[in-house]
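In what follows, a single structure is set out as C-alpha cells and then discussed.
Note that one protein chain is taken out, while the other chains of the complex remain in position.
Labels run A, B and C following the written order; every chain starts at residue 1.
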Amino acid sequence: MSTTIKVRAMVSADIATVKAIINHPMTVERLDKATGKVVPAHFIEEVVFSHNGEELLVASCGQAISKNPYFSFKFSGARSGDTLGVIWRDNQGKQDRDEFQIR
Amino acid sequence: MRVTIHETRGWIRSARVLALLLAVASGSTTWAEETGKTEWVPGEPYPTALLDRYPCHDYELPCGNMAPPIVQQVEFSGELTGDSALGEKIATNLRWGNCLSCHKLPGHPEGGTIGPSLADYSTRSLPLSYTYQRIWDVRVFNPNAHMPVYGPNRILTPEDIGHVMAYLYVPHAENRIAAKQD
Amino acid sequence: MHSMYRRMVLKGTIAMGAAVTAGLFTPLRALAEWPKTAFEAEAVEGVIKSLYAASSVQDSDQIRLIAPDIAENGTVVPITVDTTLPEVDSISIIAEKNPRPLAASSRLNPKLEGYFATRLKLSQTQNVVAVVQSRGRLYRASKEIKVTVGGCGG
Partner (left out) sequence: MKTKIPKAALVAALVAGICPVTVFAAEVRHDFWPGRDKVIPHVSGDEQFSNTYRYWKDEMSLDAAVTAGLMSHEMNYKDFRWREKSLEGEMLLGEGQELFNTANEQGQSCASCHGADGKELEGTYARMPKYNERLKRVVVGPTQIRICAEERLGRKDWGEDTRPNTLLAFYLASLSDGEIIDVDVNAPGPVKDSYERGRDLFFKRVGHFHFACASCHTPPSSGNYLRGQRPTTFFGDAAQYPIYHFPYQLAGDNLSYIFTMQHQIRSCQQLSRMYQGREGSAPMTDIETFLRASANGYPISVPVSEYNMNTDYLERSQQVSSQ
C-alpha cells in the first residue's frame, strides 16, 4: 500500500466520482538565497488513472500545480468494487503506483 | 508638512502616562529604545522577539502588564508632498502598512471589506488633517475602531503616512483608471 | 478528416480492450512523452498551438470554470472545469499571467464526463482559461481570479 497516493472513489447512479491526492513537494525552480545556486524544479509531470486496467485519464502537469496535487474527475460505467489504478511519474525519475477499490 | 502631537489630557490619560513612565523606570522599555532606531525593517516580518515592546499575552514578561499606547491627537498642515507609488507599496505590503487587508484601495479591488472601500478616496476631497489623524491614531474618532494605531505604535512614520495619503489623494495613472471601473 | 479516422480506431481498440478480462489489460502505450514545449511556452497562443496544433478557439458557454473570485491563498486555488460539450477528449487549464501559463492538460477516455478539477498556484491576479477539445474543435471559457497574499498581517 503506497503512502504517497490517497484516493476516495464513490459510485452513485452509475457515475463514479474520483478524488485523488498525491504527496509531492511540487517545487518550482527557485534561487536558493543561501548558496546562490538555482534549485531546479521538482514536480510531477504525469499522472495516469485507469479503471479495471483500462486507461481513463492522463493528466500532464506543469509547475503551477499546487503542492500535494489534487485531481478529481467523474466517469460512467463503473460498479462499486472495481479497481482504480493510479500511476504518477515526476521530472526527477521518481514514480509510484497503487490500486484502490471503488466504493 | 508640519506635524504636532498633543497628548490627550484627561485623568485617565495621565494615569497611563504615569504607568508608561513606571515601565520606563523599571527599565523594560528605555525611552531611548522607544525613540531610537527600530530594528524592524518595514516590509520585512516584524522580528517576533522585539514584539515584547508592545502589550502582549504573556504573564511573566513586563509586556504582559504594559499599558496600551496613549491616544494621540495630531494636526497636519502644509502641502501633500508624498510619493504616490511608494504610498501604494506601503499600503499593499503585508509587512508594512498592510491597509489592503481591510480596505479596497485604488487599483486594488482584492482588498478586504472590514474597512470601507477607499478605491475612490480622491473623489471625496476630505481635509488632509482629517485623513492624517485617521491614519495616525483612529481612536480619537472611535476608541474601538479596527484600525491599527499607526502613529503611537510607530508602524508608520509621518513621512510614510504622507506617501500613503499621496497614493489615496492622487492615485497614479493606472490606479485611477482601475478605480473608476470598480 | 485524419483525426476522425484516428478516433474511430481508438474507439475500436477500447471496445476490444474492455472485452479482455480486467487484470490482463495494462495501459498499452508507454507513459506518454510529456508535452515539454507546451509547458515551457511563455505565451498563451504558443501553448495552444503546440498542444493542439490548432489556433482557432471559440468561446463557449457550455464550459463552466468554477473557482473563487478572490483566492484565499494564491498557492492553492481550487479550479473545476465542468462542461456539457459532447465527446470531450482533452481539457487544459491555462493561467495567463503565470511565468509558464500552461498549468495542466488532461487527455480523457470518452467514458469520462466533461469534468476535471485540480488546484493551481497563481502568481498574481489573472484570468484562468479552460480549453476543451470536443469533436476535434477547441472551445474556451475564462474567469478572473483575484489573488492576494493570505492572512492578515505579519
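Please note the rule applied: a contact is a pair of C-beta atoms (placed from the backbone, for glycine too) under 8 Å apart; a residue touches a chain by one contact, two chains touch by 3 or more.
All of these numbers come straight from a predicted model, not from anything done at the bench.
Within the full complex, the chain left out of the display is in contact with A, B, C. In the full complex, chain A makes contact with the omitted chain through residues 3, 6, 8, 19, 21, 23, 66-68, 70, 72. Within the complete assembly, residues 1-5, 7, 12, 15-19, 21-22, 25, 31, 35, 45-46, 48, 51-52, 54-59, 61, 63-69, 94, 100-102, 110-114, 144, 146, 148-149, 153, 155, 158-159, 162 of chain B touch the chain that is not shown.
Where chain C meets the omitted chain, the residues involved are 64, 66-68, 70-76, 78-80, 82, 117, 119, 146-154.
What we mean here is this: only the chains that are shown with their structure count from here on.
Within chain C, no positions touching two or more other chains are listed.
Contact with two or more other chains is made by no residue of chain B. By the touch rule above, chain C contacts chain A in their complex via residues 14, 17-18, 22-28, 31-32, 34-35, 39, 75-78, 80, 95, 98, 100, 102-109, 111-113, 115-122.
Residues of chain B that touch chain C in their complex: 45-46, 94-95, 98, 100-101, 109-111. Interface residues of chain C, counted against chain B in their complex, comprise 70, 125, 146-149, 151-154.
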